[in-house]
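The complex is shown incomplete by one protein chain, all other protein chains being positioned as in the whole.
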Amino acid sequence: MKIHEYQARILFKKYGIPVPEGFVCHSVDEVKQKVSDDDKLRVIKAQVHVGGRGKAGGVKLANTKAETIEKAEQILGMDIKGLTVDKILVADAVDIEKEFYVGLINDRNSKSVTLMVSAEGGVEIEEVAKVSPEKIIKMPIDPTMGLMDWQARKIALKLFSDPKEVRQAAAILVKLYQLYVDTDASLAEINPLVLTPDKRVLAIDGKMNFDDNALYRQPEILAMREVSDDEKKEIEANAKGLSYIKLDGNIGCMVNGAGLAMATMDMIKLYGGEPANFLDIGGSSNPEKVVEAMNILLSDKNVEAVMINIFGGITRCDDVARGLVVALDKIKTDIPIVIRLSGTNAKEGLEIIRETGLPTVETMSEAAKTAIELSKK
Amino acid sequence: MKIHEYQARILFKKYGIPVPEGFVCHSVDEVKQKVSDDDKLRVIKAQVHVGGRGKAGGVKLANTKAETIEKAEQILGMDIKGLTVDKILVADAVDIEKEFYVGLINDRNSKSVTLMVSAEGGVEIEEVAKVSPEKIIKMPIDPTMGLMDWQARKIALKLFSDPKEVRQAAAILVKLYQLYVDTDASLAEINPLVLTPDKRVLAIDGKMNFDDNALYRQPEILAMREVSDDEKKEIEANAKGLSYIKLDGNIGCMVNGAGLAMATMDMIKLYGGEPANFLDIGGSSNPEKVVEAMNILLSDKNVEAVMINIFGGITRCDDVARGLVVALDKIKTDIPIVIRLSGTNAKEGLEIIRETGLPTVETMSEAAKTAIELSKK
Amino acid sequence: MSILINKDTKVIVQGITGRDGAFHASKMKAYGTNIVGGISPGKGGMEVEGVPVFNTVEDAVKATGANASVIFVPAPFAGDAILEASFAGVGLVVCITEGVPVQDMIKVTPVLKQNNTKLIGANCPGLITVDECLIGILPGMIFKKGNVGLISRSGTLTYEVVNMLTESGLGQTTCVGIGGDSVSGLYFIDLLEMYENDPETKAVVLIGEIGGDAEEQAARFIKEKMTKPVVAFIAGQSAPPGKRMGHAGAIISSGSGTAAEKIKAFNEAGVPVAKEPSEIPGLVKGKLGM
Partner (left out) sequence: MSILINKDTKVIVQGITGRDGAFHASKMKAYGTNIVGGISPGKGGMEVEGVPVFNTVEDAVKATGANASVIFVPAPFAGDAILEASFAGVGLVVCITEGVPVQDMIKVTPVLKQNNTKLIGANCPGLITVDECLIGILPGMIFKKGNVGLISRSGTLTYEVVNMLTESGLGQTTCVGIGGDSVSGLYFIDLLEMYENDPETKAVVLIGEIGGDAEEQAARFIKEKMTKPVVAFIAGQSAPPGKRMGHAGAIISSGSGTAAEKIKAFNEAGVPVAKEPSEIPGLVKGKLGM
């Protein structure tokens, strides 16, 4: 789960990580109301769940209240990579002496939360990682001890030299780690962390993602969720035990198992088609789940054919087939469907389905080819 | 630092440890106002920082509102071991099927927080420890992992057998440990933890002490501090870098170092006197500190003679002597004082003091004997 | 021979009184797995599917000498179940549970190391040494004794491939589903090393997917350390970046973890990568000169 910069700022403040003054606005009227009359340099930033908003014109500076309103008008409603900007952050701009990068991630290899810092702040860290990886300092954190103060100081000393700056930076690292662990985050970035000419260390931009598997114990984080329409569908599907991702193609697919579902998408692509979605219905043969899955799948108006790909393991194909028959009977659709069953009792399963007149095939590649053909009719 | 039962209940609730409904009252009027009209069994408990309130009549049951008010009248204002009861807890009495003891302490030997539970609840655990120590189950907790759920279950399984009861009890243990660590407690007891006939597990009485050294980072706990007059003096002294404990004797003593201060008290007692206090002024020769210490010491009207016992180490006795002279010059008192200096430059120090006419001696025993004699004049 | 488990492995089931735990305990027993006990706190003394139930893993290990455990408890309790098994001295823990928070897995990691516990999963189908021991939810009937080892981040895709191997006459030694989470127990390299040292295994099939760089590491390991042939397949070639493809770990983030990178790494290590699953048996046979 992702949150916006303005939400990350709320969490930063709660944990004592210093950020410049600022507030979120949903309309130009709100900007007019909230911005004070005094002239000062302000930054207006689009709040969208996508990178590269700066290049897209979603971040602007303003010197006066009037200018702030003007820039807010320009940004609100703007389209950035397909997303409409419906809220902005208006914050005090600060003078910057130096910029740094600070990030925390769950690292698969060290199997730990890993702290990354770099003196190359303010730019995309992925770029730094590719061009000059030696400029990123990484430290895996032992979960039993957490980020100890001396470790935070050691890292801060790589970026700062003045004792007061070291102390500020080390405190920010420790607080960010605490926030990260407390909220089951999967990413926390301060980019840039800046040093101002008056030697304050401040978090200018913040980004946080959270572990979906841990949201059940993070009600405060969950309450921050803001979702697009596509995401809504994915979340609804999740609540029903389905895993659904909308894609741009026209071949809908419904598969049991995430790996097999990916392989199915790949297969469609391999044979020249375009998958309309990723859809994993999990392990059961419950007809209700199949109905739910089909409804979600068919709500995508681009879908022109459906490929059902099931491997029967512990759940035998004949049981799955019976479930499918019940489910497909309930769904009234003109979209052509091809069903492929494999694994335990595959023959018996296919027989049951054939009796209903639905098209069946025995291999994945055949299923993919058939679905592509059907979509062209 | 100690808190009252009603305050421990507030912390328990915050951490999700179930307690019966109840509230604190400071007057009979408040009881009249807060107690509902319905008849139910209530328990009225004196809130004093001393054990054995039950035996002293500080805990009473009542069936009706009228009876509750009557019992509250009896308890409020009562004297328990020298302390006046100025607040009571009025709580719903619950039916009890079984009583247990649960405690957490900082264990010196395992150098860890140690969980103690016993099926012998509701009685003084010290008694159980003496009579049948095998009835107390102890488990040191690894601070890096904390109290893990499976450990809490393992301990809960020693007290309970039904899965639902085990689950409730284990959850309470984990929550109590979390509360303990979060608040820098030095003692947390639930005694009794009870099982009701309808199979709820509840904390009926709670006791918590906190590490004085950690109060600087526990503002919420510090805000709960309620102190007696004697304690006020101790806390004031502490704020000035002095360590003071009032005792019942008539020989005031002022010493540098806690061990030496205890040895000084012991010496007074050994020679037939009674120390009026423990007072450790720490390591400096600062005259201001000596003045503060003397003021605190002499505010005890029982003091009839004062013994000053200083060992000069890094701080040399001649410096200490000069400080003492300045300080004692500022303090106008008729109480006789004897000064003993030892250690580095003791001779020079004693010489300086003798010049002022104050009585000096060279050994601790001599000092104690002299102070006792002076107190009898 | 085989890796990790065999007919002497004594298995306990954590969460045996739950629906999935009870169902799969009976399936595993039916396959021939030596299920010696189940765990359910407060239900010690009961029997489920003919298996004695204990209150704690410690009790079960003491009573039965169990050396492997399989976990079916719900996600919020799975991390703790792993810790309990590890501290009770169980050498191999297989966590089937899906949806375990990453921080819980991070927290168990140093404990596993300290107690010398091997973990498979979480969010995995388990593992099988064919005709000897099945731990997890794998459909036993599709496996056939033979000389191919298999490691996979996936469940049903694994079954699909195993089925193809079996139908084409390629039996298996041990097949391990390592799970689809980003932070897991044993990983490709750990298992590749075991297969390399297992005399019975002649070739290994590795089924990877998008996300992370475990496949790239595996490719390096194969190139530098392995003498036995490996054939690979990577799922998720058509997956868009930034989207989690069902498995928590199957996500292309910041442009890394793509199928293309992984395929390139395998190609550079001389590992053939199947374009679709049905190619796998042929590639294995080719490597084995069959």
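Every chain is named by a letter (A, B and C) in the order it is written, and numbering of its residues begins at 1.
Note that in this section a residue touches a chain if its C-beta (ideal position, glycine included) is under 8 Å from a C-beta of that chain, and two chains touch if they have at least 3 such contacts.
All values derive from a computational prediction rather than experimental measurement.
Counting contacts over the entire complex, the absent chain touches A, B. Interface note for the absent chain: among B:Leu41, B:Ile136, B:Val227 or B:Leu247, the touching residue is B:Leu247. From the options B:Arg108, B:Lys301, B:Lys332 or B:Lys377, the residue with contact to the unseen chain in the full assembly is B:Arg108. Across the entire complex, the residue among A:His49, A:Lys98 or A:Lys154 in touch with the chain not shown is A:Lys154.
Contact with the chain not shown here comes from a single listed residue; of A:Val24, A:Val166 or A:Leu279, that residue is A:Val166. In the complete assembly, the contact with the undisplayed chain comes from B:Arg217, out of B:Lys13, B:His26 or B:Arg217. Residues touching the missing chain, restricted to subunit A, are 145, 148-150, 153-154, 157, 160-167, 170 (touch as defined at the top).
Panel shows subunit B; residues 106, 108-109, 111-113, 126, 142-144, 181, 184, 186, 211-214, 216-217, 243, 245, 247, 255-263, 265-270, 275, 278, 280, 283, 311-314, 342-344, 363-365 of it touch the chain omitted from the view.
Methods note: only the chains that are shown with their structure count from here on.
Put simply, the C-alpha centre of subunit A and that of subunit B have 53 angstrom between them. Averaged Cα coordinates give subunit A a centre that lies 27 Å from the centre of subunit C. Contact with two or more other chains is made by residues 144 of subunit A.
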